[in-house]
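Only one protein chain is missing; all other protein chains are in place.
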Amino acid sequence: MSTETKTASNTEDYLRMYRQMVRIRTFEDNANQLYLSAKMPGLTHMYSGQEAVAVGICEALKVSDKITSTHRGHGHCVAKGANFKEMFCELLGKEEGYCRGKGGSMHIADQSNGNLGANAIVGGSMGIATGSAFTAKMLGKDDVTVCFFGDGATAQGIMYEVMNMAALWNLPVIYACENNGYSEYTKTEEIAAGSITARAEAFGIEAFQVDGQDVLAVNTLATDLAARARKGEGPFFIELMTYRYHGHHVGDINREYYRTKDEEKDWKENRDPIIRFRTHLVVEGLATEEELDAFNAEIASDAEAAVAYALDAKYPDVSEVDMHVFTDIKHALA
Amino acid sequence: MSTETKTASNTEDYLRMYRQMVRIRTFEDNANQLYLSAKMPGLTHMYSGQEAVAVGICEALKVSDKITSTHRGHGHCVAKGANFKEMFCELLGKEEGYCRGKGGSMHIADQSNGNLGANAIVGGSMGIATGSAFTAKMLGKDDVTVCFFGDGATAQGIMYEVMNMAALWNLPVIYACENNGYSEYTKTEEIAAGSITARAEAFGIEAFQVDGQDVLAVNTLATDLAARARKGEGPFFIELMTYRYHGHHVGDINREYYRTKDEEKDWKENRDPIIRFRTHLVVEGLATEEELDAFNAEIASDAEAAVAYALDAKYPDVSEVDMHVFTDIKHALA
Amino acid sequence: MREITLSQAVNEALAEEMRRDPTTFIIGEDVAEAGTPFKILSGLVEEFGTKRVVDTPISEPGFVGLAVGAAMTGTRPIVDLMFGDFIFLIMDQLCNQAAKTHYMSGGKMTAPMVLRTNLGATRRSGAQHSQSLHALVAHIPGLKVAMPSSAYEAKGLLKTAIRDNNPVVIFEDKLMYQDKAGVPEKEYLIPFGIANVKRTGSDITLIGTSSMVQVAEAAADILALEGISAEVIDPRTIVPLDEGTLIKSVKKTSRAIIIDEGHQSYGITGEIASRLNEKAFYYLDAPVLRMGAMDVPIPFSPALEDITVPTPERVAANARKLCAGEMIHAT
Partner (left out) sequence: MREITLSQAVNEALAEEMRRDPTTFIIGEDVAEAGTPFKILSGLVEEFGTKRVVDTPISEPGFVGLAVGAAMTGTRPIVDLMFGDFIFLIMDQLCNQAAKTHYMSGGKMTAPMVLRTNLGATRRSGAQHSQSLHALVAHIPGLKVAMPSSAYEAKGLLKTAIRDNNPVVIFEDKLMYQDKAGVPEKEYLIPFGIANVKRTGSDITLIGTSSMVQVAEAAADILALEGISAEVIDPRTIVPLDEGTLIKSVKKTSRAIIIDEGHQSYGITGEIASRLNEKAFYYLDAPVLRMGAMDVPIPFSPALEDITVPTPERVAANARKLCAGEMIHAT
C-alpha cells in the first residue's frame, strides 16, 4: 500500500506490487500447510490466484483509506499492509494475533492499516464499507473505502440497498467484485442472471470490468477511480475476472464434480498473476530473475519465521473469554 | 377478473373494468369516511387514484392466478374479486371478515380468489409471489402470479434476490411496480437512484413502463405478459406510473410540505383513470352516461349496505384469540 | 418540574447530544422533513440539516449496515427504525456485525451506534406492526438494551445510549409518545444497569418494563386499596440488568411478578424470574409469576387485541392470589 495517492508508475512501486503478490501466495501456502498438518484450528479459504486484485487495488490506496474484506480475506489483509506474525498468530488463535485470537481467519482485521475486517457473512461487509464512506464524506475526510466481495455475494440484497444509497449520496466507495467464477461449489452463471456490471449501472453507478490477473490493469483503474471518488465522483463498481486455485476452503479437495482439473491448470499456467507480472518486470528490464528470486526467498523465510513464532506463541488467558464483549465492562460475566 | 385468459376487447369486459374501478374508489371513499368518523380501528392506506393499475392487471388474470398485495391493498383485493361485505367486516375487525378480523386492512387476504394477502412489510410479499410462481412451475400448473409493490419497495434488497431467482428459473411471475411518485412523505427521485426498469433488465428480465392511469394500456400489456408467462417466457417487470390521491394513510392530511395541492389537482382533474375511461366508453358509444351513472349508484348503495352490515356485525369471540396460531392445536394457550 | 411528552423528551435528547457531538447523525426513513410518522423528530432537520438528519430509502438492512460501518470509522449514528417489528429485517447487521465487532477484533474496534425503535400493541396495527421484540436482542451478547418507561427515562437513557461506546438498542413504547412526565430542564443522564425503585412496598415486588411499569403502578394502586403493599421496580435497562436491586427487593417481599409486553414464552420474563428464583430461592413464599403478552401473533380486531397484553386488573388479581397463598403452584 502506498503512502501517497498516485499511479504506481515507477520501479519501486512495481517491485512492491510484485513482493506483495508473492507475500500473499507465500502466506497462503503456509496457511494451507498448517491446515494439512493439522496445526490450524478450523478451516480457511485460500486467496491464491487472486493476488493481482487485492494488490492492484490496495496499492492505489492510502493507509487511511479503508477496505472491507471477506471470508477469503488473507490477501486483502496482506495487501493493505498487515504483518505475517500477527496474521499467523490470529489464524492459530494466539494472543498476539491481530484480534487476540478471538477473530480467526474469517474475522481478521487490521485497523491500523484501515482494514475493517474479514467477514464470515457473505455480503456482510457491504453495509460497513458504505458506512465507512459515509463517515469520510460526513467528516470531510478524503478517504476512500473499497468493498471487496465475491461474485456469489452479488446475490445478497443488501448490495442493491447500499449501492442505491451510495449512488444517491455520491459516497466515496468502490465496490470491487472479485468474480472467480464460483461461489462455493456452484458456477457463477448458475446463480447470477443477466449482467453483474449492469446491476450497478442500473443505479447510475459507473461500472467496469477488468482482467483481475493483470495487476497493472487493476492498479491503473483503481488509482483512477480512487482519485475520482476523492473528488466526490463516486461510487464506482469494478468486476474483476479472476480465479481461485484452491478449493472453496482448504478442505475442499475433490472438486472435479464442479470444475475440471484442466480448467484449473489453464488458469495456473497461462494466467497466473505473479508469473505474468514477473515476466513483465524481467522483459521490461525492471528487475532480474535473480533479484526476484531473492525477494521470493526473503519472503519465504519471513513466513517461515512467522509461522514458527506463531506456533510457539501463547494462547490468550482464559480470563479473556468475557473481555471485549463491551467496551466499558472489563469482564462481562463478572 | 375474467374467468378466461383473453384480451378485454368487448363491451362486457370494458364495462366490468369500469365497474371494478368505481367499486375500488367507492370502497375507499367509504373506508376513509369510517376513519374520519372514528368508526374504524387504526389507520389505513387509500388506493384511490391507482385503480387502473389493479383493475387493468387483475382483469388479465384467471381466478386461479395469484396476486400478492401491499399495505395499500384494498384496490388489489377488490380487483381480484373480493366482496364488499367481507372486506368491510375485516377492516372493522369483525368475525365475518375475510380473516375473521385478525388481519385488518394491512393483512386482508382472499384466498378463494387467489389473493395471497396484503402485507405490512414493504417488500415483504416479493418472496411470497416468487414462491407462488415456483409452485405453479413445479406442479405444472399454468397459473401466473402478479406481485404488486410500490416504488418505495424497490429499495428493499429482497426484490433483487427474488428477481435473480425468477430470471434464472424462468418463473411465471410479473413484478408490478406501482410508481405513485412517493414512498410515505418522500419523493421517489430522492430515494431511487438510476432507473427502476433498468434494475430488472440487469437481471435479464424484460421490463416495461406504462401509463398506470390508462386501464386499457395496462390491461393490454398485462394480458400479453400473462400469456407469455404461462408459456414459460417470464418473469416480467412493469413499472406503472400512477398517483395516490389521499395522503400516505388516512391520517396524513397536511401534506403540503412534501407535495403541492396543484400537483394533486392536476392528477385528479387531468389524469383520473375513471374519468378517462368513462369518457372513452361514452365517446366510443359503448355506454351512455346514464348507464354508467346507474352503475355508480348501484355500487354506492352496495357499499352503503356493506358498511352498515359490517358496523353491526359481531366481533370474534374472545376465545378466538389463541386459535389459528397453529393449524393442529385448537387453542394454543389451552 | 415542567411536563413534556415522551416524544418531546426524545427530541430534546437528540438535539442536545447532536449539539454536543458533531459526529452524531440521525439516519432512517422519513426522519428529516417528515420527522417520522410519529412526528418525533420535528425540527431537527431544520437545526442540523440533511447532512446529519438523513432520509433513507426503505432499506433497513442497508442503512443499519451503513450505520455499523459509520460507527466503526468515527461517527455516531443514531438509527431510527420506524417500527420495532422491522428488527427482524436487520438482525444480521445488528447481531452478526455490530454486536460482535468489539469482541471479534479483540477490543480494537468499536461500533458506537444507537438503534432507536419501538414496541407495544393495542394500536390496531396488526401482527406486523405491534410486536415487542426486545427479548431477541437482549439474548445477543454485545448489545445493550434500554427500555424507557416514561418521558424522563426516555430522555436520560437515550442521552446515555448516544454516549455509550457500544451498540445500544432502545425501545420506546409507541403508545406512550404523547404521554407526559416531569422532565428537568437541566441536563441529566440516566446510567445503564441501575434499576429504579418507583415505589417501595413490603408484600410483593412488581417488576415492569417500558409501559408495563405504569401497568404495575396502576396495579399497585389497586392493591393498596386492599391493604397490599407492592414495591414497583423499573429495571430501565435489561442489558445490563440490575440484578442486585431486584433480588434485594424480592428478598424483602418474598413474592414477585414480572410484567412485560413481549411474548411470554422464551422472552425476558423467564430470564428475570429465573434469576430471582436462583438467587433468592429460600426467601420466596410463592413462585415468581410472569405476565408477558400472549403467545399469539397480535390480532387486529380490538376485541381480541386488548386481551393479549397485561392489564393492571390482571396484575392485581395475580398479586392478590400470590399474597393470599393461593398460588403455591401457578397454573
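Residue numbering begins at 1 within each chain, and the chains themselves are lettered A, B and C in the order written.
Please note the rule applied: a residue touches a chain if its C-beta (ideal position, glycine included) is under 8 Å from a C-beta of that chain, and two chains touch if they have at least 3 such contacts.
All of these numbers come straight from a predicted model, not from anything done at the bench.
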item	value
Visible chains that the absent chain touches, using the contact criterion stated earlier	A, B, C
Candidate in contact with the missing chain, chosen from A:L34, A:A54 or A:V122	A:V122
Option from B:G42, B:G56, B:G117 or B:G212 whose C-beta touches the chain left out	B:G117
Per the touch definition above, residue among C:A99, C:M147 or C:L206 touching the missing chain	C:A99
Residues from subunit B at the interface with the omitted partner, ascending	66, 68, 97-103, 107, 109, 111, 116-117, 119, 121, 124-136, 138-139, 145, 157-158, 161-162, 164-165, 168, 323-329, 332
Footprint left on subunit A by the chain that the document does not show	41-43, 93-94, 99-107, 119-124, 152-153, 155-157, 183-186, 190-192, 248, 257-258, 315-316, 318, 320-322, 325, 332-333
Positions on subunit C where the hidden chain makes contact	85-89, 91-92, 94-96, 99-100, 103-104, 126-128, 135-136, 138-142, 238-239, 262-263, 265-275, 277-282, 284, 286-290, 294-297, 299, 328-331
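The criterion applied here is as follows: only the chains that are shown with their structure count from here on.
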item	value
Chain whose Cα mean lies nearest the overall Cα mean	C
Interchain centroid distance [CA atoms averaged], subunit A/subunit C, Å	40
Approximate Å spacing (C-alpha centroids) for the pair subunit A, subunit B	46
Separation of mean Cα positions, subunit C and subunit B [Å, integer]	36
In subunit C, residues with contacts to at least two other chains	56-57, 59, 61-62
Interface hub residues of subunit A, defined as touching at least two other chains	157-158, 161, 164, 168
